[in-house]
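One structure, pasted below without further comment.
A single protein chain has been omitted from the complex, and every remaining protein chain is retained in its original position.
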Amino acid sequence: MPKKVVTFGEVMMRLSPPGYEKFSQASSFELVYGGGEANVAISCAYLGMKAAHVTRFPDNAIGKAATQFLRKHWLSTEHVIYGGDMMGKYFLEKGAVHRPSEVIYEREGSAFSLIEPSMVNWEEVLKDADWFHWTGITPAISDGAAKCCLDAIKTANKLGIMVSGDINSRDNMWKYGKTMQEVIPGLVKNSDVVITSSRGIREMFGLGKPEDNFKDLAKQLIDFFPNVKKVVKKTRRTLSASHHQIQGKLWNGKKYIKTDMLNITHIIDRVGTGDAFAAGLIYGLLHYKDNEAIDFASAACALKHTVPGDVNIVSLDNVISLMQGDTSGAIKR
Amino acid sequence: MPKKVVTFGEVMMRLSPPGYEKFSQASSFELVYGGGEANVAISCAYLGMKAAHVTRFPDNAIGKAATQFLRKHWLSTEHVIYGGDMMGKYFLEKGAVHRPSEVIYEREGSAFSLIEPSMVNWEEVLKDADWFHWTGITPAISDGAAKCCLDAIKTANKLGIMVSGDINSRDNMWKYGKTMQEVIPGLVKNSDVVITSSRGIREMFGLGKPEDNFKDLAKQLIDFFPNVKKVVKKTRRTLSASHHQIQGKLWNGKKYIKTDMLNITHIIDRVGTGDAFAAGLIYGLLHYKDNEAIDFASAACALKHTVPGDVNIVSLDNVISLMQGDTSGAIKR
Amino acid sequence: MPKKVVTFGEVMMRLSPPGYEKFSQASSFELVYGGGEANVAISCAYLGMKAAHVTRFPDNAIGKAATQFLRKHWLSTEHVIYGGDMMGKYFLEKGAVHRPSEVIYEREGSAFSLIEPSMVNWEEVLKDADWFHWTGITPAISDGAAKCCLDAIKTANKLGIMVSGDINSRDNMWKYGKTMQEVIPGLVKNSDVVITSSRGIREMFGLGKPEDNFKDLAKQLIDFFPNVKKVVKKTRRTLSASHHQIQGKLWNGKKYIKTDMLNITHIIDRVGTGDAFAAGLIYGLLHYKDNEAIDFASAACALKHTVPGDVNIVSLDNVISLMQGDTSGAIKR
Amino acid sequence: MPKKVVTFGEVMMRLSPPGYEKFSQASSFELVYGGGEANVAISCAYLGMKAAHVTRFPDNAIGKAATQFLRKHWLSTEHVIYGGDMMGKYFLEKGAVHRPSEVIYEREGSAFSLIEPSMVNWEEVLKDADWFHWTGITPAISDGAAKCCLDAIKTANKLGIMVSGDINSRDNMWKYGKTMQEVIPGLVKNSDVVITSSRGIREMFGLGKPEDNFKDLAKQLIDFFPNVKKVVKKTRRTLSASHHQIQGKLWNGKKYIKTDMLNITHIIDRVGTGDAFAAGLIYGLLHYKDNEAIDFASAACALKHTVPGDVNIVSLDNVISLMQGDTSGAIKR
Amino acid sequence: MPKKVVTFGEVMMRLSPPGYEKFSQASSFELVYGGGEANVAISCAYLGMKAAHVTRFPDNAIGKAATQFLRKHWLSTEHVIYGGDMMGKYFLEKGAVHRPSEVIYEREGSAFSLIEPSMVNWEEVLKDADWFHWTGITPAISDGAAKCCLDAIKTANKLGIMVSGDINSRDNMWKYGKTMQEVIPGLVKNSDVVITSSRGIREMFGLGKPEDNFKDLAKQLIDFFPNVKKVVKKTRRTLSASHHQIQGKLWNGKKYIKTDMLNITHIIDRVGTGDAFAAGLIYGLLHYKDNEAIDFASAACALKHTVPGDVNIVSLDNVISLMQGDTSGAIKR
Partner (left out) sequence: MPKKVVTFGEVMMRLSPPGYEKFSQASSFELVYGGGEANVAISCAYLGMKAAHVTRFPDNAIGKAATQFLRKHWLSTEHVIYGGDMMGKYFLEKGAVHRPSEVIYEREGSAFSLIEPSMVNWEEVLKDADWFHWTGITPAISDGAAKCCLDAIKTANKLGIMVSGDINSRDNMWKYGKTMQEVIPGLVKNSDVVITSSRGIREMFGLGKPEDNFKDLAKQLIDFFPNVKKVVKKTRRTLSASHHQIQGKLWNGKKYIKTDMLNITHIIDRVGTGDAFAAGLIYGLLHYKDNEAIDFASAACALKHTVPGDVNIVSLDNVISLMQGDTSGAIKR
């Protein structure tokens, strides 16, 4: 019986010029949908898990099409809420070598940003779930979204469901009157697994001395939030827009585990790689020991760099093969 | 020396599934830009006039790309204002035969809707213009847009520039606290040419007895607004989404002129056909007598049904040829 | 609570040259999936019903992609069976005016053709269904498919579920040793609603005198199979590959009902229009009286001619609007 | 043993904006190749004949690609000559309804225009041919092309090969110092079959009284050129760019034959339809009696209007079916 | 006078999602045709040789289109046989970096697999050939295909034509009751040039001691099959799906020759690179000494990695330039 993950967050329409065209060259946009949390759910589904996503879409053909995208990629969508007028959106121009990719968001006033706690019955949503995952983007969007997220976490705690949070957030996203320092700790408090970075731990919680490394900071985080069992990080070395290196790190309260560096020499699509890591981590922690789990997460993350779109739709076989060290990408017949 | 037209209004990004795909089938969108007033300016430019458009776009690569679209289609864009975050947008699904085209708007909170009168120096903008054109959509968008529009009309009056208004508006667009009945008459009062319909005259101004036809109503409109010299209408017979018939009608205070019916048997793109009519009317009134002007306007309108996108980019030759009765579309080598 | 329809049959990969290209011109194929019965289920889903489809796909990424197509278009796919090596396929070259569309099938040895009765638990599949629909194509494919179909019908009878059959079949499809005259009657015997044609009734069951019309033949069919309550036909007048006319006819044992002729002047995609009719009939009979049901079916059928692909994905609103006589296809904003 | 046709003339690269885009909208061009005479050869090849084309292409990858296009469409290309720098070209913008298609030629200085009689060994080229076909375009291009064409005709006469000429030409094409009235008669003199129009006969040869109809003119043409056995014409009624009607007429010295009018209600590509007629005529005269031959030619012509590109690649079955009166375009499975 | 190569084998339709899309993302397929032996023939044709391919296609528009693909790429196709119903097919999903390309075959029951020796007259086919090439795939497909292949080799021997075999085969392809060990040796016995690998020699013929290297094994192969004059191998180092290294090795009975390693840092299409090597070897052995021949083969192979599709369509100049050490890929104007 496969395990089930539930995620919650905004799904945006992603519009990107074909190939390496810049915005000023485009006469069409490639259309997919994506959002940090749904990306995680879809990755998990492709790995063989059951997965449902909760979000809110406008009640029109665009909102329906977004739902259909989630259904196509194996998600349960019976808890999608319809209402509001605008679909959250982002425009993505893909860079290469020294030229950065550029992202322009249009998510103010979106259907999701107007979500209210009363719109979701979390007991119903989570009743057969094994894992709930949230990110630091959701509470940044609106007070309603933040409250929904907290409700979900509390319900998960009550039902004995594991909770993970990918807590990174950007200051400039918080426009509704609260700061991330005010809101995120309340969500982390009840989470079991935290994905973050050294800078994240310092900025968000004010922890750490200047000389502390990630392991030191992770320890302090667990001291501060005793419910947290694992603190995880993905190190990215950005050699160019076309070439990254990835390494996973995990502190589980006892052991500090680092994966080998994976060398992604020809990036196809860099977006959603963090979500692929999170999904790999969830799958990994549910099916492997910690050292393998972090290897699995890193492999999943590396593979996403070669898949167009936001979501990591590689197979379990692909991830296991890379996790076990086959970096050859040799053709499969 | 060509005549110059200036227009003012929102330009939206138009996103449409390729061909006859429905929204639920699209994996890409065709991308053009359009808006009632800019469509008029561009049509006029293709006919050989000088043309400038005033609008407001977000100050990012998307807003720049929209400006570049206007420049490409021959408009002067030195009076485009940059600011705000969101590009107005509409999604268009193209129908056929019994299946209607469907349009979904996303224009709330757009850069243009936040325009303020202080942002435009109309004396500067209009200094070398011969004609100013507005539509009933602009004052519906926001109080700022309505005020800007009124400023433009008044400045045009002061500078002795002709003013035309395509005054049709939809009740459900007026969301900022005023009704069209409160705002539109103030704009019509100072206009020289009014494009409208029988229903428009009745609803907007409360004129007319039940038995009055368009000619009767047009007369009453001129009685009511003595500055108005011509009242013009385009009758559309919608046989199916693929087949329309078009006829122009004009009352100039003395004569009531009707064109022949034009039979558009294979529609390529129905959007912007009213704007093509308005542009044809402006060009026509500047270069022909009234009876030819309305023929020219109808021909321009008919031709737009066969051009993809919002804007009528046919040549002056094409319009003249159809206006003179050549409906054969015979290949030009 | 929406009604639920279950369908059973092969779903093929459909490969077609873009636009009006002929096979010899294509350097790419547009890819969708379709099959008579799944087309019906998807149509019903877009109209608001619950819908599940039972079929068999190869257990590889192609089979998964086919399932994802069904999921995207709202079907329940939990009863899809995986096994075998080959995906059934058809190539479609789209004609126009005097040039016929051409279809080339490759379905021999497909995963579906190797289906066996033991692979489906019909009691489980049909447990919450209101309607089961089959077509004359399925029993033509293989003995296993025919037996599965009979099992489904019998289970539906047992569970008190309505059964409809669109019984048309082509002689040259029957290659496994049985004729349609041997197999189809056994399936019709237990069906409630039969969609067929005059020629179908004559050829399949040997009924009718030369001078009998459809109404006469329908009566005889009901006399012959007393379980059948309604005999339905769609008349198609093929003026050219681009222009058809459609009329629905229904005999319900008491009344002979004919719809108005619908005139489809600009065909976009002619495939799947019969399935759209069947879906419309199912929805119609579940929600309307017979005379409205056949109007609904004809309207649904007419609309499909304007939708690319095999499946009729128009909305309930579209069908109702056409059924009520609005043939204008006027743009919806 | 299939009959063999040989043709001679320029093949141009055809560049057209996708769909109904105008030149000012295109960001890509669809690429095919075409030219009146090669179009005829390819049509004949698809009907089952052997066919070779003689032309001259630049000796680079573009010239090779043009040859490959001819090879793909079944022509023998062993007599293609390579040399010169420029590929002849035309740009095609596709019109609809009242909007004309527009063609822009760039053929001055092309590789073909620099052809010289010494470059072709006609005895070798024509040794196993049954038919040679030329058009009035070739002698207009250059003195060298005209001389090559005359050589070909004379060689064909010597070898007892039938010669047909589609003699229409446009005055404005003749730029190298000779007029069509000076050159064409010398070519017609040795031809067996002439495709022309009433205007063509009047303008080219100065024949006819004002009141003469096509039959009268055809008679005079045969009187004037006793070698000519058949004079053929295709009447086109241009209702709009999307809707034409076609009728074939043939005078064979004894009988005047007219086909039924074929009604092409939804034109896909109007270019090359005259060439399809010529090819149909050649095939028809080689395989049928005159009255069927002209029916065959008209059917082939009508079908070309529904095929994208310059060349008529429909099957023999398609033409026969339409020639026999099946205008339904009913789908073939 | 160019040399002529003849090849024999299945040609499949290749269907691949655009760019780096995975199967689950595709809404269209790019369409080309390919097969090991035809790929060799086409490569040779682009290098300037004459080339013919013998295969069997279904007798429908798809089979014709496949033939047209071969014709376009310069092959003689007069010996293509038509019959059967199904086109062999493969689906290709293109990988990158750590993500493998994936291939799904559908070739059971294909037109080619049903080929019988009586269908080909090899004396006629090979009458003006200089070289015959076969691969280990063909005898794996069916007994008929294996027998045809043996007939071809024997006829070539009789006519004094050189024979090369690229003998690699995959165990899991042999489904008709014979093993590769039973069939391949009979074909190798009469071949002059064998392309294989160390593993191939061990598995196929049971030769070699554990410590033997390729040179040792090649010697033993020639001892075993005295007709074989050259044993050739291509070493591939798979750094990732995007980066391979290639080296050619040749034993000619006297000398063991190794080329420099070629470093293909940005792979565009990895399929058909072995066939490009074989074609390069054939051209090389016909036009150069052995040490240059293997350099030529390796250069041809390396270039194929940068050409989309199955076939190596680079020019002779390109291969010579790389063979002579110019790895710069500097732009040619």
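We just call them A, B, C, D and E in the order they show up, numbering each chain from 1.
Just so it is clear, a residue touches a chain if its C-beta (ideal position, glycine included) is under 8 Å from a C-beta of that chain, and two chains touch if they have at least 3 such contacts.
Every value quoted in this text rests on a predicted model; they were computed, and no experiment measured them.
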| item | value |
| --- | --- |
| Absent-chain contact - pick from D:F91, D:W174 or D:F296 | D:F91 |
| Options D:A65, D:M119, D:M173 or D:L239, residue touching the unrepresented chain | D:A65 |
| Missing-chain contacts mapped onto chain B | 68-69, 71-74 |
| Touching residues (missing chain, whole complex) on chain D | 15, 18, 22-24, 26-32, 60-62, 64-65, 68, 85-87, 91, 93, 102, 104, 106, 108-109 |
| Chain A, residues in touch with the chain not shown (by the definition above) | 19-22, 24-25, 95-103, 105, 170, 238-243, 266, 270-271 |
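The rule we apply is simple: only the chains that are shown with their structure count from here on.
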| item | value |
| --- | --- |
| Candidate from C-D, B-C or A-C with the same interface as D-E, over half of contact pairs in common | A-C |
| Centroid spacing, where centroids are CA-atom means, of chain A and chain B in whole angstrom | 45 |
| Chain A and chain D, separation of their C-alpha mean positions in angstrom | 62 |
| Junction residues of chain B, two or more chains touched | 19, 22, 24, 27, 102, 266 |
